[in-house]
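With one protein chain held back, the other chains of the complex are shown just where they sit.
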Amino acid sequence: MNAIITLTTDFGLADAYVAAMKGVILGINPGARIIDICHSIQPQNVSQAAFVLSTAYQFFPERAIHVVVVDPGVGTDRRAVILRTPLADFIAPDNGVLSCVLPPSSDQPNDDRRRQVALAPGLEAVAITRPEFWRSPVSPTFHGRDIFAPVAARLSLGLSPADFGTPVSALSVLPRHRPCRAADGTLTGHVLHIDNFGNLVTSIKGDDLPDQAIAIEVGSQTISGLSRTYEEGRELLALIGSNGYLEISRKGGSACAFLEAEVGNEVKIGLKGQ
Amino acid sequence: MNAIITLTTDFGLADAYVAAMKGVILGINPGARIIDICHSIQPQNVSQAAFVLSTAYQFFPERAIHVVVVDPGVGTDRRAVILRTPLADFIAPDNGVLSCVLPPSSDQPNDDRRRQVALAPGLEAVAITRPEFWRSPVSPTFHGRDIFAPVAARLSLGLSPADFGTPVSALSVLPRHRPCRAADGTLTGHVLHIDNFGNLVTSIKGDDLPDQAIAIEVGSQTISGLSRTYEEGRELLALIGSNGYLEISRKGGSACAFLEAEVGNEVKIGLKGQ
Partner (left out) sequence: MNAIITLTTDFGLADAYVAAMKGVILGINPGARIIDICHSIQPQNVSQAAFVLSTAYQFFPERAIHVVVVDPGVGTDRRAVILRTPLADFIAPDNGVLSCVLPPSSDQPNDDRRRQVALAPGLEAVAITRPEFWRSPVSPTFHGRDIFAPVAARLSLGLSPADFGTPVSALSVLPRHRPCRAADGTLTGHVLHIDNFGNLVTSIKGDDLPDQAIAIEVGSQTISGLSRTYEEGRELLALIGSNGYLEISRKGGSACAFLEAEVGNEVKIGLKGQ
């Protein structure tokens, strides 16, 4: 079966951990199409993995199987799960790494705590508990190779999620850190991600912005209004990027280096002239 | 259809941009064989991309489709094109990144300006103008995902280049920077590329060299004659590399680190004893 299996990990490219997973998958489903989403997630950075996954999975064909192994708790009693959505299947530790796949929930307040959130209608999840589908013995330090890879390969052959374990009704979700709107209308978000070009991807969506002309404050700089492309506007510019987020960019250079920016930095949107 | 589609970008490996393109391609042609040529092109370095592409495409089977997305002008009025040659198809912005695929032209002088050069006989090019083959809506900042990927996938299914837009008779070409020969026979070239081993790949081809014994000046060092392999000769050595260019190499080390060399540095060839 030519199912697509994608991999997102923090394994890096200097070890053979990713290859070991691919070998296990191909041993079970020789026809699987294995596609790398990203293996350069910072070690154990669950929220970065959640973000990167969210910018990729929706562009894959329906029923692709997305495996995420950013798993600081490997070998402990943290759960591993399969999540089935109308679009795709996800296999991951239940540590919040699937947060961006789940619909926003009113159970998910804007604070710093990770919590269990009930599954929305139309979603199905199981805890991966049946060892007959795993490699044996299982290394307590490499569930990617010994549990996630064989489960993904067998799911790609047509088994159903329910075959792998027991249903669960809630999944772990990271705090969402939505932008805050002050009484004067100022919107405060933060830098979610910094890409390979040094673009600052912020937590502010295009839909969050007012219709009026805006001024964007980041670091000690103020940017007036939005550009449409990376070539328009002045040296430092803002635009709505390809995933719908407000981005800060620098023409022909790196906004990150120019602003000495970091993930988490504040970005403020005010009305122009305020 | 099992067509081969290769990807060359400056997207790096820490974001999901490359994966998003692969997802789009597989959604249109599930049988496509997608091969990465390189995603570590320096951001917006069109001439590096042109060089790296030139060292790879000729080793692929005929009729492979080579997609290049190094595209500082994305979303502006720069053209995107399909180039069909007797060997392969290329999909790229018309910014000079296909320079090394085109035959050398007398229209292409040895100066610093990029210019439009008429297509040689046997080549066919079209501007990609028909949005019915793109994703919709198109992000003005990610044509790789929304235009290049779906066009490549549909071309791989058997459409012809002419289906995607209007014919063009000239393409943008970068200055070629051919080596210069002085009155005394000295040949001056420069460092085109520095590879993973610290080898300096120069703009001087083996065919450019005189039959007599030569001396190669680079930085403050002089190398006497050519070696055949990286193990022959002294610590610093020169040889004709696997793509036909003169290379400066250091046995068991990095010529780049030893010489503190950069792309663009001069390399001079004289006759020995001069």
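Should a chain be cited, it is by its letter among A and B, assigned in written order, with residues numbered from 1 in that chain.
Following the convention adopted for this analysis, contacts are C-beta pairs under 8 Å (C-beta built on N, C-alpha and C of every residue); 3 or more make two chains touch, one makes a residue touch a chain.
Note that the structure is a prediction, hence the values are computed from the model and not measured.
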Touch criterion as defined above, residue of A:90, A:142 or A:245 at the omitted chain: A:142
Residue, one of A:44, A:116, A:188 or A:224, that touches the chain absent here: A:44
Candidate in contact with the missing chain, chosen from B:56, B:168 or B:209: B:56
For subunit A, the residues touching the chain missing from this view: 10-17, 19-24, 26-27, 30-31, 34, 43-44, 72-76, 139-142, 145-146
Touch residues of subunit B, complete complex, unshown partner: 2, 4, 6, 13, 33, 35-40, 52-53, 55-57, 59-61, 64, 193, 195-198, 228-232, 239, 241-242, 247, 252, 254
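As a convention for this text, only the chains that are shown with their structure count from here on.
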Centre-to-centre distance between subunit B and subunit A (centres being mean Cα positions), rounded to whole Å: 33
